[in-house]
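Working notes, structure below.
Left out: one protein chain. Kept in place: all the others.
Note that the chains are named A and B in the order they appear, and that numbering of residues resets to 1 at the start of each chain.
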Amino acid sequence: MKENKSILDLQNFNLHINEHHILKDIDISFYRKKVTAIMGPSGCGKSTLIRSMNRLNDLIPGVKFGGQMHLYKKNLLEMNPILVRRKVGMVFQRPNPFPTMSIYDNVLAGYYLNGIKLSKQEKEQIVMDSLQKAALWDEVKDNLHRKGTFLSGGQQQRLCIARALAMNPKILLLDEPTSALDPKATAKIEELIIELKTKVTIIMVTHNIGQASRISDLTAFLYLGELIEYDRTETIFTNQKHTRTEEYLTRKFG
Amino acid sequence: MIKAQTLQSRLIQDAFFKMAMGVLSSLLMLPLIFILFYIFSHGISAFSWEFFTQLPKPVGEMGGGVSNAIIGSLLLILISALVAIPLGVFIGVYLSESRQGRIPEITRLCIDTLQGIPSIVMGIIAYTWIVMPLGSFSVLSGGIALALMMLPIVTKSTEETLKLIPDSLKEAAFALGAPYHTTILKVILPSGKSGIISGILLGIARVSGETAPLLFTAFGNPFMSVNIFKSANSLPLLIFNYATSPYQDWQRLAWGASLLLVLFVLSLSILAKVVVKK
Partner (left out) sequence: MKTRKPIALVEVKEFLFKKLLLLSGLTAIALLVGLFFTLLFKSSLSIHKTGFSFLYQSTWDPVKEVFGAFPFLLGTMITSLLALIISIPFSFGLSIFLGEYLKEGIGRSILNGTLDLLAGIPSIIYGFWGLFVLVPVIRNFESSIGVTAHGVGILSSSIVLALMIIPYSASISREVISLVPSDLKEAALSLGATPFEVIIKVILPYAKSGIFAGVLMSFGRAISETMAVTMLIGNSNKIPTSVFSPANTLASVLANEFAEASEAVYLSSLIELALILFFVTAIFSFLGRLIIKKWMVAQ
């Protein structure tokens, strides 16, 4: 599994919530400009894992974590979560554009909320670039100043992707980004993810095995908080080494 | 075994019950119509240019107006709003942000208890806290008494509104690297804006009709006064003093003031409903 350079390395990562050991000794490296899918039965900790990478778990009362998580040379676990989140963007299960803001302001929300002042030109540039990257520009360019909530679910989700991309994140985390969408919108998002990997490293959680096989380069299989298997997607799907992985995949395919 | 009722009689029983409940409910419209009609018919005749612009006249002189009470009421509302709104919204945010734990629970209990405290007691509190140390009745003390009444209303509506805002919005803001305070101030509060404003309007409507807390605080006086450290008149105080007076001309002013007050309070309540629907 020697790919090109790794960007995010977890060593011996453990996470407890009160007395529950949710993630156990996770060692995993994510590679630049690849799409990595994290799969596993529900409750295996895959969402918790991805939320550790932008320190969103810090909000859970009683959470404790240990080990190391390096983004290049920096240990994310020792940084201020705010700085981590500016470098690691995230898109959630349900589209969540800010209902009080227009499409335009939603894209710029990261700057606005961090108190970063931009000139008008910079703003226009960022909005156009981000919406183009999220393949939404053509659909909304005439309605930029309308509220984001009038868009369809799929469009809203792409708006959320644009909002995350606007901050130029090193890594984009996707937490089951299509689970609330219809098949057509899902297909569009999947297409977009494949396009985006030339620009940004993507780590996604999915419960949809077909989706993982279609768009990911690498796949990690998590079971009861442990990393069971991690390899190229092709290998995981055709030549998995662990019976757990096989059982999971075949049951779902069956 | 007692003979089972026939279906027929059961249906009649149901229809009768429904009618009884309906009649009881509708009866309630009568006093409302009486009250509103009475106030309207008596109050409208008092309305005139003079009524809004002049001071009350001494006994025996015809005419006069309630301009000092209008200004006094506005001043009292302004002071109470300045105190109660920021504090109430903040407490509401605190309660919706910390749903568990001992301190929030006690805070919630205190807010509920504050809401139930009789308004006259609030007046006595403001009297001992402000009138006694400063040595004089004042608009300030009246405003504080009203703020104590308004505070729980603003807090409750803020808490209820913010609790309904999905956590996903907060997560979205955090995921963009927004610090906690910006997330609350720029994302969460704006999302709950209409609910909070509606609560504020209801709070203002509630206190603008209050009389009891003003009896020994703002106290009332027949002159124009905008000094917040001195006593001043307000519409409810004027109604109380003039309604119970034996002079017809004063009673006429009181009816006019009643109509003005009712119109003001009811339009605030309606506004509060409209804001929340949008």
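Going forward, a residue touches a chain if its C-beta (ideal position, glycine included) is under 8 Å from a C-beta of that chain, and two chains touch if they have at least 3 such contacts.
Here the structure is a predicted model, which means the values were calculated and not measured.
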On chain B, residues whose C-beta touches the chain left out of the figure: 10-11, 13-14, 17-18, 20-29, 31-32, 34-36, 38-39, 87, 90-91, 93-95, 97-98, 103-104, 106-107, 109-121, 123-125, 127-129, 148, 151, 155, 179-181, 184, 205, 208-212, 215-216, 219, 236, 239-240, 243-244, 254-255, 258, 261-262, 265-266, 269, 273
Those residues of chain A which, in the complete complex, touch the missing chain: 80, 82-83, 86, 114-118, 122
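Just so it is clear, only the chains that are shown with their structure count from here on.
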Expressed in whole Å, how far the mean CA point of chain A lies from that of chain B is 48
Taking the touch rule as given, give the residues of chain A at its contact with chain B in the complex, in rising order. 54, 56, 59, 61, 81-86, 89-90, 92, 94, 96-100, 109-110, 112-115, 160, 163-164, 167
Within the complex, chain A is touched by chain B residues 100, 166, 168-169, 171-179, 182-183, 186-187, 190-191, 193
